[in-house]
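Pasting in a structure now, in structure tokens, and then I'll have a few things to ask.
Now for subunit A:
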Amino acid sequence: MASSSRRREMTTAVIDAAVQPAALVHPAVAAALARHEALAKRLPGHRHGWIREMREDAAAAFARAGFPTRRNEEWHYTDPRALVDTRFGEPIVAADGAVTLPGGMPDAGAPKLMFVDGRFRPDLSELAALPDGVRVESLAALLEAGDEALSLRLGSLADRSSFVALNAMLAEDGVVITCTAAPDAGARVHLVSIATASGDRPLAFHQRHVVSVAEGASLALFESAHAAGATPYFNNTVAEITLGARARMTHVRLQAEALGAFQVSTVFAHLAAGAEYDSFVLAAGARLARNEVHARLEGTGAIVHLNGAQLGDGVRHVDTTTVITHAAPACASRQTFKSVLSGRSRAVFQGKIHVHQVAQKTDGYQMNQALLLSPESEIDAKPQLEIYADDVKCSHGATVGELDANQLFYLRSRGIPAPEARAMLIEAFLADALEAVRDERLRAALADATALWWARAHAEAGA
Partner candidate 1 sequence: MPAVAETIDTVRDVTEAGYKWGFESDIEQDIIPKGLDEDVVRLISDKKAEPAWLLEWRLKAFRAWQAMEAPHWAAVSYPPIDFQEASYYAAPRQTVAPKSLDEIDPELLRTYEKLGIPLKEQERLAGVAVDAVFDSVSVATTFKDKLAEKGVIFCAFSEAVHNHPELVKKYLGSVVPAGDNFYAALNSAVFSDGSFVYIPKGVRCPMELSTYFRINARNTGQFERTLIVAEEGSSVSYLEGCTAPMRDENQLHAAVVELVALDEASIKYSTVQNWYPGDAQGRGGIYNFVTKRGACRGAKSKISWTQVETGSAITWKYPSCILQGEGSVGEFYSVAITNNRQQADTGTKMIHLGKDTSSTIVSKGISAGFGQNTYRGLVRIMPKAHNARNFTQCDSLLIGDKCGAHTVPYIESRNPTAKIEHEATTSRIAEDQLFYCRQRGLSEEEAVGLIVNGFCREVLAVLPMEFAVEAQKLLAISLEGSVG
Partner candidate 2 sequence: MATSEAMLAIEGLAATVDEKPVLKGIDLSVPAGEVHAIMGPNGSGKSTLGYVLSGREGYDVTGGSVSFRGQDLLAMEPEDRAAAGLFLAFQYPVELPGVGNANFLRQALNAVRRKRGEAELDAMQFLKLVRAKMKVLGMSEEMLKRFVNVGFSGGEKKRNEILQMAVLEPAFCVLDETDSGLDIDALKIVADGVNALRGPERGMLVITHYQRLLAYIVPDRVHVLLGGRIVRSGGPELALELEEKGYGELQQAA
């Protein structure tokens, strides 16, 4: 029933879009819409009416929204122009070609699900090793099959903002995970994204993941994104995560995209009563990175932890934007984000805690801290509280500064060379965010990525 009413809405939306005068459309928007037109027939499940409608609906939403500019309050500090001005093509090579995997990929001690340029590669994945209670399907396969169950899950949490709509109209593949594994089963999965763009053809791919953790079940999902080539590409991933009552999910992400890449990721997580979502993101790569997390606490006593670190160097721009919606009583949210910036890099942190009137006894806390290592780096922060319930405890804090000269001197006076002392202090600064990652193997993988960034940052400071 829900889907039929949605379909009606879609039809209206398409009509609305048709009324819009074509002359007002930004060339980049027009180009994206043209790509959608050209690819439509090749996209999986095109023969199913509801899938076509869903994509048309997304295209209409995208046509209306266009690409964001700094005039959008949500994008005030992140200018996506470089991304908008790049003309990407979709991957055209066959989805089963040979791939040279990049070096330095972490071993998370979990079965790998491999994605190459946004397409699921069962041949490279360790499907046989999947734990009991974890069902993994390719989104493309389910779309081809016109899976009715999927129609209820896909798009049910996502909003219609620019990049989400862009993803919805162009997504070719993704993973659909359904977890019923009990907490003591320790179910783990490692999702790997490899970008192979090479030559002079910038590539865009739009992965779409759907994850459901059933009532009382537990899942640890590790994601890492890497590049095998050097050509700019655009990874625009959307994930919809549903946690049933008392479900638990640990979600650790390592973003180690190519330094010339564009990356936008939008996660929508909905939590039922007593559920717990524990997320950590390390942003170490990409020229322009935007990580958005929208977590909605819908059942009493749900808990969300969003933590992360953004590491900047060169002219990179990293953005973390979180929106936590407390829509039920007695829920808790905890956030700790750190930014460390060298060279001419720039970091943005926007974090909103929105407490509905029904959400009495809310406990919301957020801390964001930035360390500027160079005179030309920049941090912009916008923590935000929007509160409509009175019996709440909500707070946020923000600090910005450089390495403490006294601490540095103290370490050096004990014989520690300056670069090492700096590294130690940065490590210490990042520690209270990183400590939130309880799995040692994952923490080690994140530490390795941090070390790689530090090598770059340090070289840049020396030069």
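For anyone wondering why these and not others, all candidates are chains of the complex that A comes from, given by their letters.
Brief remarks follow.
Definition applied: contacts are C-beta pairs under 8 Å (C-beta built on N, C-alpha and C of every residue); 3 or more make two chains touch, one makes a residue touch a chain; residues count from 1.
What you see is a predicted model, and the numbers here were worked out from it, not measured in a lab.
One chain among 1 or 2 touches subunit A in this complex, and its number is 1. Within the complex formed with candidate 1, the residues of subunit A that make contact are 73, 77, 357, 360, 370, 372-402.
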